[in-house]
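Only one protein chain is missing from this complex, and each of the others stays in its spot.
So that you can tell them apart, the chains are marked A and B in the order they are listed, and the count of residues begins at 1 in each.
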Amino acid sequence: MNDKSTWAFGTRQVVYGAIGAALYGVFSWATNIFPLPAAGNVTFRPAVAVLIFFGAAYGPWVGLLAGFIGNTLGDALSGWGFYWNWSLGNGLMGMVAGLAMAAIKDFRAQADIIKAVGWGLAGIVVGMLFASLTEMITGGIDLNTALIGYFTPAVIGNAVVTIILVPILMIAFAAVAAGRGR
Amino acid sequence: MLVTWKYRRRNTIIQRLDPRTRLVFFVFVILALTIPDIWDLRIILPLFAVSLTLFLLSRIEWKDIRRILPYMFILVFFIVGLNGLLSGRGGPSSVTNLPSPVVFEVPIKIPFTDIGWDIPITVSKMWFAITQITRMFTMAMLVIPIPYTMDPNIYGTAFKRMGASDKVSFTMDLAFRFLPTFARDFTITMDAQRARGYELEKLKGGLVGRLQRLAPLIIPVVMQSTVTGEEVIDAMDLRAFGTKPRTWLRDNLKYAGRDYVLLGLGVAIFILCCVLKWGFGIGGYFVPEFFLNLFV
Partner (left out) sequence: MSDKPLVVENLTFKYRTRPELAIEGINLELKQGELLLIAGSSGCGKTTLARCINGLIPRSYRGERSGKVLFHDREVAEIPIPEMAQVVGTLLQDPERQIVASNVYNEIAFGPENLGLPHAEIFSRVDQVLKRLNLEYLRDRETFNLSGGEKQKVALAGVLTMNPSVLLLDEPLASLDPASAHEALQVFRSLADEGKTVILVEHRVEDAIEARPDRLLYMEDGRIKYLGPIRDLPPEIDHRQVKLPAPWVVQRVKALGEPLEESPRRKVEERGEPLVVFEDVDFRYDDEFPLILQNVNLNIYPGDLIAVLGPNGAGKSTLVKHSIGLLKPTKGRVLIGGEDSRKMSVAQIAHTLGYVFQSPTHMLYAPSVKEELEFGPKNLGYDSALIPKFVRESLSAVNMTGFEEYPPLGLSFGQQKRTTIAAVLAMRSKILIMDEPTAGQDFANYTHFMEALCKTSDGAHSVLSANFAATLFITHDVDLAVTYANRVLLFGDKHIIADGTPEEVLKDESLLLKYRVRPTSLLRLNLELLPKTGGFLPAESLAYYAS
C-alpha cells in the first residue's frame, strides 16, 4: 500500500486521484466566487498549486486523474460545460508534475521542493500547450492566437501560483506525514 | 458554501438520451468539422441549427446560464478578435491571408514605446471571424448543457461504459462523493480563520504576498484531506475494492431508438462533410459575393 513506485495503480491512487479531483474542483469553483488577484487576462487559480502538489505527493496517475476529473468537475460546478481538451490538458499538467514523486525524499528539503516545482512547471507547459494547440484544431485559431490568447496567460498564472504555494503545501505535508506512521 | 449541482431532473428528450450518445454525437460533430476542415458557412449553419435545437431541447432556464453566457461571449470574441489581429502564420486561419480589400486598420503599439504596427482588417478576415464564431458555438452548445442535464451520479458508469477501467471510473464516483465534504470543510476553515481576524477582503501586499496569504484557507483543507485519504484506503480495501472485476449497479444504460437516431445523425453528418469536401470540393473557406459587395 505504501507503494513508492511511480506507476503503481491501486486503491491508493484511486482514493488520492478522487480527493485531488474534488479539491481541484472545489478550489477552481471557489475562485469564481471569491475575489482573487488578477492581472489583465491572467487569472491566478490557487487550485493549480493543489493539483501540482497532489502529483508530487502521490504520483503521475493521481496527477492525471485529479487534473482531468477535477477540471471537469470545476467546469460542471460553474456551469461552463465540458471541455475535454482543457480537462485533458489539466490532467497532463498533474501527470507530468507526478513524475517528481520518485525523486522526492523529504518534503521539507529545499532541493526536493525545487524538484517538485520544476516538474510542476514542466507539467504546466506541457498541459497548457496541449490544450492551446487543440484549440487551434477545433476553434480554427492560428498558432499566434493560441500562444498569446490561451497558452501564455495560462502558463504565467499557473506558474506563479505553483512557485508560491507548492512549497508551502509541501512543508505542511512534511509535518502531517511525520505525525503518521504508515 | 454548499455545492449545488446545476443538474436538475427535467422531463426532456435530451435527458432521456443515454449520456454516452450525447458525448459520441459531440465527438462526431467535432470530427466532421475538423477532419475535412470545414469552413463553409453554408455547411456550418445547418449544423449550428442542429446544435441550437438540441440546446433548446434541454430546456435550461435562462437564470441558470445568465451568469456564464456573458463570460463565454467575451472569451469567444476576445479569441476571435485576437485571431483576426494576429492571423496569418499557420493554422486554418491562414486562409485569411488571401488578398482581400482592407476595410480599416487597427493601430497596435507596445505600451510606453513608439514601436507599433497598423494591422489591416480585411473583408476576408471579417467573414472568417463570423464563420469562426458560428463554428465555435456549434460545438460549445453541445457541451454547455452537460452539467445541467446529466446526473452527476452516472458520470462514473458512463465512463465505465465508454471503456474506462473499473478503477478510473470509480475515481470519478469517489470524487463526486468528496466534493460536498471538501466544500463544507472549506467553509468551516473560512469561518475558523475569520474568527481569528483573517479578512479575505483585505488581503494586503503585492501579488506574492496576497497569494501567500491564502495559505490559511488552503492548507487546512488540503492537509485534512490527505489524512482522510489514508482511512478511505483502508475502508475500501476492507470491502474488497479492486480485487475482482466490478459489478456496476447503475449499469442499466441501454441504447434506445432515440439514441440510435442521434448516433445515426452524427455518423451521417461526419460522412456528409467528408464526402462534400473530398468528393466535391465543397466546404473550404471562401468569402461570398454579397459580403464582399458590402464593402467594395
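In this section, a residue touches a chain if its C-beta (ideal position, glycine included) is under 8 Å from a C-beta of that chain, and two chains touch if they have at least 3 such contacts.
Computed from a predicted structure; not experimentally measured.
Contact with the omitted chain, checked across B:Asn11, B:Thr113 or B:Thr247, is made by B:Thr247.
Screening B:Arg59, B:Arg177, B:Arg210 or B:Arg258 for touch with the missing chain picks out B:Arg177. Within the complete assembly, A:Ile171 is the residue of A:Ala8, A:Ile114 or A:Ile171 that touches the hidden chain.
Those residues of subunit B that touch the chain absent from the view are 152-153, 173-174, 176-177, 180-181, 185, 188-189, 191-199, 215-216, 219-220, 223-224, 227-228, 231-251. In the full complex, the hidden chain is touched by subunit A at residues 1-2, 168, 171-172, 174-176, 178-179, 181-182.
Going forward, only the chains that are shown with their structure count from here on.
Computed from the mean C-alpha positions, the centre of subunit A lies at a distance of 18 Å from the centre of subunit B. Those residues of subunit B whose C-beta lies close enough to touch subunit A in the complex are 1, 3, 5-6, 30, 33-34, 39, 64-65, 67-68, 72, 78-80, 82-83, 86-94, 132, 135-136, 139-140, 143-148, 152, 167-168, 170-179, 181-183, 186, 200-201, 203, 207-208, 210-212, 214-215, 218-219, 221-223, 225-230, 232-233, 236-237, 241-242.
Residues 1, 9-19, 21-23, 25-27, 29-30, 33-37, 39, 41, 44, 46, 49-50, 53, 57, 65, 69-70, 73, 75-83, 135-146, 148-150, 160-161, 164-165, 168-169, 172-173, 176, 180, 182 of subunit A are the ones touching subunit B in the complex.
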